[in-house]
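The complex appears here without one of its protein chains, the remainder shown in place.
On to subunit A.
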Amino acid sequence: MWLWFSKLGSPKWFYELSGKWLPWLAAGMSLLLIVGIIWALLFVPPDYQQGDTIRIMYVHVPFASISLAFFPLMAVAGTITLVWRMKLADMVAKTAAPLGAWFTALALASGSIWGSDIWGTWWIWDGRLTSMLLQFFLLVGVISLRSALEDADAAAKACALLSIVGCINVFVIKYSVDWWNTLHQPSGSFSLSDEAPNPPEVWVPLVIMIVAVYLFFVVSLILSTRNEILERERRSQWVQELIGAN
């Protein structure tokens, strides 16, 4: 297990393995995204109270759910950086932060559009929306912190600590709708029956969209981490050979 762990820390090993996986992940992502979007836009029945506006959910929920994954991911990578000083972990943490800020912004924007139509307002300072906005600012803070510190090693450590702290907010976002009263509705539960709220005709395309957006995240993370690897390892022999070979 320790051999596997130290192998995982090798940028070269990751670069080669991820290169093999990328086409498959990208193909799966494209397929699910096309199926999911067409299904959600054209074949999901209009909601009994929200009508066609319900289709926004198929974009909003995947973005919102993936954006909760960033701080835990960055915290795990940050802990590995702090304790084991693994180079790859910090590269992942660095590239995850801007992606997280984008996904959080998209969740906020799609939710705003949904809210303007159904709630009657673009924004309200309730527990869910406010904690999500806080996550956006925390991610912008992590990005700024890294570029503010000149010493790359110190920046990595500071960002790792901030990521661990930011993790607490993920629980606040997740449970905000249960702990406090909010305008935002709580998470729904899937029903296996056709004759119940949230039947399969509602959630199957949602699950497809969630998986598609997760794959989109994985592909984006791999691409930007590979970029970061080439940037940081540019003096190493294998990168020189790679560039020479092309």
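Operating definition for what follows: contacts are C-beta pairs under 8 Å (C-beta built on N, C-alpha and C of every residue); 3 or more make two chains touch, one makes a residue touch a chain; residues count from 1.
As a working rule, contacts and distances are computed from a predicted model.
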Per UniProt, the name of the complex member that is left out, chosen from "NADH-quinone oxidoreductase subunit K", "Cytochrome c-type biogenesis protein CcmE", "ABC transporter permease" or "Fumarate reductase iron-sulfur subunit": "Cytochrome c-type biogenesis protein CcmE"
Omitted-chain contact residue, chosen from A:I124, A:A158 or A:L242: A:I124
Absent-chain interface as seen on subunit A, which is shown: 45-50, 54, 57, 79, 82-84, 117-121, 124-127, 164-165, 167-168, 171-172, 177-183, 185-189, 194-199, 201-202
